[in-house]
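One protein chain omitted, others in place.
A and B are the chain letters, set down in written order, and residue numbers restart from 1 in every chain.
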């Protein structure tokens, strides 16, 4: 496996094999599998879980890693082609990225959406331009529309909790002080659809997921016997749900317009998951979230502190699935 | 040893055994003792010695580590229970800390005092709330009132310098541009008392150490045959001293009131250790300080650059004693 950029790039069987490998490495550790191997981690945006779990995962497999965070001890990066670099950014990604790749055996790259031009973000213009500069194995640590490590961790979590393969998976929009990117919602619906689930996207008006994201999830559902639809009717969506996957994202009806987005969300304070959301769900319905979560804005304390919440399990599984990705990518090279 | 949060949590014999282990690891290194083990280091406040020496110590024992510094490449953490997280902090410690703990074999946590409410700081309200979220071995990298790694390093330094067990140990308040926490003075007086020394806290009016800190040190002295008292009389305190341990801390008479504290300390410029402080001490009296030290504010160049100063030895011993703590904590798990 040369690149791990999106679950959709893999055959369903390959995804299942990664999950199996992750379980095997948990029960039968291979502390020397990646001895001498080096992972470079380039963060153009902040991180907690990704930053810690990739370093820990490499160490658990006997390898090592280094972290580069432009703007934190390293100068800022320019990403625009043809820029006259007379501003704050001292280094262009066209130099910086291939240079970092030349120091390591695999590179991880985080580059969030710009959040201004929906078409450009959906096309992964920025991430793809950077990815094209890398001739080493490359891992997507979250791009504009994809967070495959999170999706794989969530799938493993669903399996461990024995959530029915054809169960109801409700991705619900929740509130946040400002617009966030589409990567996690896009990856979550695709993952659940590929697992074979009944996927419902629950969101207020103005926050519909863009057609390319819904279409991609529907193609995955077609392979696996799942389904994908969307609604603004909370009661209908939650009835019988096995999973409520809470996630914040920006208004797609006014993408890139912070003021308009802010006016919309100011009326949506009740989109904070509370205990009463689970009145009509399956009794053991789970609350999932990729973290970080704004407590009492996106999800209430009463839910996060209840046994429903499996957010820490999801986060722990970032480590287990990423070790499988690293093992698959680097063991034999 | 599951937790290393305060020297007072250990029996005196356990402390002595850690010091013995530290010495043994210096003479007989065990470069593979912690092979495959991972230490997570979470810094809610800045660090130099702790940051470097824990990474170095894990490496010298064959293990590895990762560092998380909220606000530096990682979003800021919220610590308040029940907070409505609509501000700058994106992640609550109730998620962030258990997640990080799940990636490592032991976690180190630094969280300084808030410096507003003396009772809350003395009760370690903040640190304990975070510590209660960790189910892995946990190391205190400095909390509101305790810095056990520093205390252990200082004890080892006293032993190496053959400072008499019953010698006079003067903890002297020294000046600083602003109020600093009570962790190091509290840990230093407790350590010296537990070692069996004649401990004198020398400080101007308004800077008395709070009764719980003095009482804890007196309990330690009762075990070991030492003593603990306080005074504002510099000449009396320093006469015959074997150690002057200089330390800055905030006024306890107006805790949390920066303006009142500033007025007090503006009259106390002469609380900067100079050569003439040693006129009546033992001839080989040592100057100790946990570092960082404000030169010519807290301690004058003439003292820091003289053979009296053992501040670098103390700092080096951070490495040696922490290796013992890590070895004791992680070798057999």
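General observations
Going forward, a residue touches a chain if its C-beta (ideal position, glycine included) is under 8 Å from a C-beta of that chain, and two chains touch if they have at least 3 such contacts.
Treat the numbers as computed from the prediction; the structure is a model and nothing was measured.
Note that of A:90, A:119, A:222 or A:333, the residue touching the chain absent from this view is A:90.
Along chain A, the points of touch with the absent chain fall at residues 35-36, 38, 40, 64, 66, 68, 70, 72-75, 78, 82-87, 90-92, 94-96, 98-100, 102-104.
Although one chain is not displayed, its contacts with chain B can still be listed: residues 31, 43, 46-49, 51-53, 55-56, 59-60, 62, 64, 67, 69, 72, 177, 291-297, 301, 304-305, 311-312, 315-316, 319.
One rule holds in what follows: only the chains that are shown with their structure count from here on.
Averaged C-alpha coordinates put the centre of chain A at 40 Å from the centre of chain B.
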